[in-house]
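With one protein chain removed, the remaining protein chains of the complex are shown where they sit.
Up next is chain A:
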Amino acid sequence: MGITRTPTSLTQSSATRGGIGESTLRPDGTLKVTGEFAYSSDLWHEDMLWGYTLRSTVAHAAIVSIDTSEALATSGVYAVLTYDDLPTEVKHYGLEIRDTPVLAHGKVRHHGEPVALVAADHPETARRAAAKIRVEYDALPVITDEASATAPDAVLVHEGRDDHHIGHVPHPNIVHRQPIVRGDADRAAERADVVVSGEYVFGMQDQAFLGPESGLAVPAEDGGVDLYVATQWLHSDLRQIAPVLGLPERKVRMTLSGVGGAFGGREDLSMQIHGCLLALRTGKPVKIVYNRFESFFGHVHRHPARLWYEHGATRNGKLTHVRCRIVLDGGAYASASPAVVGNAASLSIGPYVVEDVDIEALALYTNNPPCGAMRGFGAVQACFAYEAQMDKVAAELGMDPVEFRQVNAMEQGTVMPTGQTVDSPAPVAELLRRVKSRPLPPERQWETTEGADVRALPGGLSNTTHGEGVVRGVGYAVGIKNVGFSEGFDDYSTARVRMQVINGEPVATVHTAMAEVGQGGVTVHAQIARSELGVTQVTIQPADTQVGSAGSTSASRQTYMTGGAVKNTCEAVREKVLDLGRRRFGSYHPAWATAELLLEGGKVVTDGGEALADIADVLEDDVVDLELEFRHRPTQAFDLRTGQGNGHVQYSFAAHRAVVEVDTELGLVKVVELACAQDVGKALNPLSVVGQIQGGTTQGLGVAVMEEIVVDPKTALVRNPSFTDYLIPTILDTPTIPVDVLELADEHAPYGLRGIGEAPTLSSTPAVLAAIRQATGLELNRTPVRPEHLTGS
């Protein structure tokens, strides 16, 4: 037995329920409930070795020396690698800026940076050998915030930067800066009857996907390597891996293994290059699996942020202007920071009409943990702050907060601060109306005939209150997120679709490189193939690099983009099938030439519903097989000075109402209900759509009341890299999440759909915060809220 637990094709036959718009069940569902689904941490190869990564124990230091001799001498150890062992001149990687060393060279820039690699015959042997590597550090000053990063004499996190942002940033410790100026905020401020300002802090959130970073690299006979890994974007990984290994891309064959969640945290590389280096060095398959402690260091996090806002409004509730400044902490390496800055700036005022704005967003280089992609990036931090501001202005005006938002809500045709016109439905006021009109959960919902059910109270099973000192609050929020890759990026997806007759039945096979990370892309691809090709049986091939890029499973883009690619290729395949039909049967029926023809229920039918032939008869032994790329409409870069430009493809909107109960004595919060309304354009799979909205909502709840990576402000060391100390919501912390799905088609998108994954993560957090503020009367300008913020102790 060579290798086991590699991914297999998923074949699904679905005669009745199975096209778009139906709640088709996942084709991998059965594998996942039986324990047979092959996750990347399940990969196994006979005679495989285990890789382990030695990471820095300090945040910023020169490396004086590394002594690997004792580790190498350990029995069972096959290889120990440091920077000096890297095989080519390419020793860095990165999503946009190649600033991340494969292994630290000369210095380390953050806590947990990879310094050396070990391969051994048992994971524990590898760990123990790594502990014997002696690294001598010489401490450097630690950059942890804007003041220390931009001080005139600040140590540079990266010396000699030559990336394309260095020309326009005010300081080399700033990765990227994007101002947006539109109208005249100073003049407009003169019209304001009320002006409200505030400073807000957003904590560092972790994606906390459950499947640890893991993969298996198998050296191949041709000198290349086969890499099985959990990732979000195979081809982006490939582009970064191959040059470091000194191999052409065709010799690095990547296959997506089962992914246990991602949420942005797998957009950057983790063990990919390390595993390949060890495999090529030892000539043996190497498996690397992070444990949870290491996972906290093994991927980037959500950017923590400081945000300053000033909003003005007239007495009748119209916003006059917004000024804001958003400082994101990108940590030691760039990762997705430039794109996060672009989102934060362009979406900084929220889904509102404001003609006069003065906006600045920037990301710092510091010695804190690197931050990058996480669900809703850039827009999440801004939404937390602008929604707090909207409540403050409403209060100042004596207006109802929902009504105030509705008065200022954008709609189709609104011009964004970037000058871009929103050219598809933007039902912001309607989404707010929907969450508001929902009946509230009953007061004292914890009461039962047998007394208080503590599980429904703040403190839960700790049994801290039976209702005494508990007050309720209700809060609202709404947000706007861009969909797809923006700012002029050539964003495309590829799909290969094959149609042939197997056992007398027409079967469609769909092959893409899309990373299924749990979102249900594989379900939707099968649905699209059924709808477009009239088949019941669809096979989804494992995602790999033998087909063109599918782009990333991020930015809410996959159903739009790779879904769009599957649709697009299916349409071309259908045309080929119809051509075959016309050639074979055209002379028998005039409709072949004159009618609009479709594939439905295994037959070629006219748009009038008349069946002309069985697809199986049309195809006979022919195989129709096409691979095509699909692009969304082009976008533009934002002007570096004014921020003007049609930067985004599509916008996505969600609104939340949070109902919370707070034990004011202990500072404990129970979220009782978190209702969401979202416009999804078209729900290709309603069951999955609701699941995405509930999951995104819950991650927003997490960062409202519990989730934060705590970094020591003096040492930049991470204090809580474990699920014991970094808390994510449990089933007891999570309320019911009623979801109201609106479907207003976007005519520019496939099927009119709107990317949905991220929007619910935006408004969830500020809605919870607003509810806690209403319950307590406290200002609460940071998230997450901790008990001490509520009790003042």
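Observations, loosely collected:
Just so it is clear, a contact is a pair of C-beta atoms (placed from the backbone, for glycine too) under 8 Å apart; a residue touches a chain by one contact, two chains touch by 3 or more; residues count from 1.
To be clear about the criterion, contacts and distances are computed from a predicted model.
One chain of the complex is hidden; its UniProt record names it "Xanthine dehydrogenase, iron-sulfur subunit", one of "Electron transfer flavoprotein subunit beta", "Sarcosine oxidase gamma subunit", "tRNA N6-adenosine threonylcarbamoyltransferase" or "Xanthine dehydrogenase, iron-sulfur subunit". Of the candidate positions A:Asn343, A:Thr697 or A:Gln774, contact with the unshown chain belongs to A:Thr697. Only one residue from A:Glu22, A:Asp42, A:Glu146 or A:Glu267 touches the chain missing from this view: A:Asp42. In the complete complex, the hidden chain is touched by one of A:Ser270, A:Thr418, A:Gln519 or A:Thr539, namely A:Gln519.
Looking at chain A, the residues touching the absent chain are 4-5, 23, 25-26, 28-30, 32-37, 39, 41-42, 44, 122, 124, 207-212, 258-263, 289, 291-293, 453, 455-456, 461, 517-520, 687-688, 690-691, 694-699, 722-724, 728, 730-732, 734, 736-737.
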